[in-house]
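Read the structure below first, then the notes.
Note that one protein chain is taken out, while the other chains of the complex remain in position.
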Amino acid sequence: MNLADNLAEESWELLQRVRERAPLVQNITNFVAMDAAANAVLAVGASPAMVHAVEEVAEFVTVADALTINIGTLSSAWVESMRVAARTAARLGKPWVLDPVGVGATAFRRKTATELLDLRPTIVRGNASEIIALAGLAQARQKGVDSTQTTAEAEASAMLLARTLGGTVVVTGAVDLVTDGTRTVRIANGDPLMTRVTALGCALTAVTGAFAAVEKDALLAATAATAVFGLAGETAAKAARGPGSLRAALMDTLHGLDAAVVRAGVRVEASSPST
Amino acid sequence: MNLADNLAEESWELLQRVRERAPLVQNITNFVAMDAAANAVLAVGASPAMVHAVEEVAEFVTVADALTINIGTLSSAWVESMRVAARTAARLGKPWVLDPVGVGATAFRRKTATELLDLRPTIVRGNASEIIALAGLAQARQKGVDSTQTTAEAEASAMLLARTLGGTVVVTGAVDLVTDGTRTVRIANGDPLMTRVTALGCALTAVTGAFAAVEKDALLAATAATAVFGLAGETAAKAARGPGSLRAALMDTLHGLDAAVVRAGVRVEASSPST
Partner (left out) sequence: MNLADNLAEESWELLQRVRERAPLVQNITNFVAMDAAANAVLAVGASPAMVHAVEEVAEFVTVADALTINIGTLSSAWVESMRVAARTAARLGKPWVLDPVGVGATAFRRKTATELLDLRPTIVRGNASEIIALAGLAQARQKGVDSTQTTAEAEASAMLLARTLGGTVVVTGAVDLVTDGTRTVRIANGDPLMTRVTALGCALTAVTGAFAAVEKDALLAATAATAVFGLAGETAAKAARGPGSLRAALMDTLHGLDAAVVRAGVRVEASSPST
């Protein structure tokens, strides 16, 4: 497969498509990520809406172009809204993205994530510990919400999870991995300083919703979103003086990315099908 | 009327008054806007408090100088708090500002907004789509929370709404319009990049609360708040590299605005009474 040959170009084309269509992305995300996620979605040219009340969540899905669900700060009321929203998206054939924040940390999160997986997310994005926990391959060693495991350790889990779901799984880390169980892509963009800014993974999840809204091939959408976001982060990190200025510069860079920077900067590598 | 002749000067005088009196502004706002709204209120020299629990919301209104209510991220519990808070403000004669975020998008929002309108907000601030939906003049074409209609399209709705309420209505957009149903002002400050930063409209609503706390003429308070905020945004945009640096620079500029910049920069135009 020559998927990777074109991925820098494809990433640029998808970013342009997001900017032109300005898809409406509904996010049920955590309280920490609300600001960063909304700003990142705006910075790529899409329109974010944070709507979670059970009274309106389904109605809103009918007008949204994509849905993202993030379990970072759960409560029972929100879990009900998540279920209703995901069910509506699944029924309407709209793409939806699951971010299983800290899923290995508590029984409540495991239960919630399991229920949401039954509703077949189009894309799941998490760190290595989260994807491993989700795949049930290993006893999660996750302590908090940050990852203690590497992308390589999570690869088998990601493939298993993708095949079980019939969906696409993204593992973000020093190297990012995107797989639909058959095709696998590795992305070498990003910068370690990004881990010192809160909610950037959650913001990427929301941005992934924007890309999935304009591209039916979920592997391609997830890859482009992850590459573009990582490229913006590494570009921003070059001039940043620390995590505070990195965050502002990331939004600036996402907003201003042009063809030359994306074509030259996206670093992807595709594996042969492993089966 | 020669309202506009003095509006730059009036804006500067009201900003000074906010800085001197540091009014306490209680905000029941959405989760995305909490940070931006609190920072904007601090940046103009007032004191923000985000208090929404039904157990304490009325008690807090009694000590606050103004109240703002924003329906951006609703839930049933918060709607009850909004009602109690607005009723208390109305009873005590304290100014309160309504921000009908995404009111055209769902039945839950329309119902909530309708109930809150009955409690007679001093000022309503929204984008064109929101004000049109609120005035019930047109079938709302609003998809998400961003506006798809222009200020000019919303003018008749704004005037109708202002007369019905006996209040002041602000429509923000490329040009902002402020009307009390008789007097109408247009403000040409602001910058298009501001639409790429989340919650700046919500932040302006909170800042409008600060101005309404120090000036009984709601049209004047709303005009000064909108002009000062827009001026800070356009000044910040000149040096910003994108939406991330714009947001930080907006807070810096709001905090540092001086008489010369405000007097020279505020661009307002008053219409003759249209009846």
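Order of writing sets the chain letters: A and B. Residues in each chain are counted from 1.
Criterion: a contact is a pair of C-beta atoms (placed from the backbone, for glycine too) under 8 Å apart; a residue touches a chain by one contact, two chains touch by 3 or more.
Keep in mind the model is a prediction, meaning the values are calculated, not measured.
In the complete assembly, the contact with the undisplayed chain comes from A:Arg109, out of A:His52, A:Arg83, A:Arg109 or A:Arg125. Interface note for the absent chain: among B:Leu7, B:Ala43 or B:Val262, the touching residue is B:Ala43. In the complete complex, the residue from A:His52, A:Arg247 or A:Arg267 that touches the missing chain is A:Arg247.
With the whole complex as reference, residues 30-32, 34-36, 72-76, 102, 105-109, 143-146, 195-199, 240-245, 247-248 of chain A touch the missing chain. In the full complex, the hidden chain is touched by chain B at residues 24, 31, 34-35, 38-39, 42-43, 47-53, 55-56, 59-60, 63-64, 77, 247-256.
The working rule: only the chains that are shown with their structure count from here on.
Seen as a C-alpha superposition, chain A sits on chain B after a turn of 120°, to the nearest 5.
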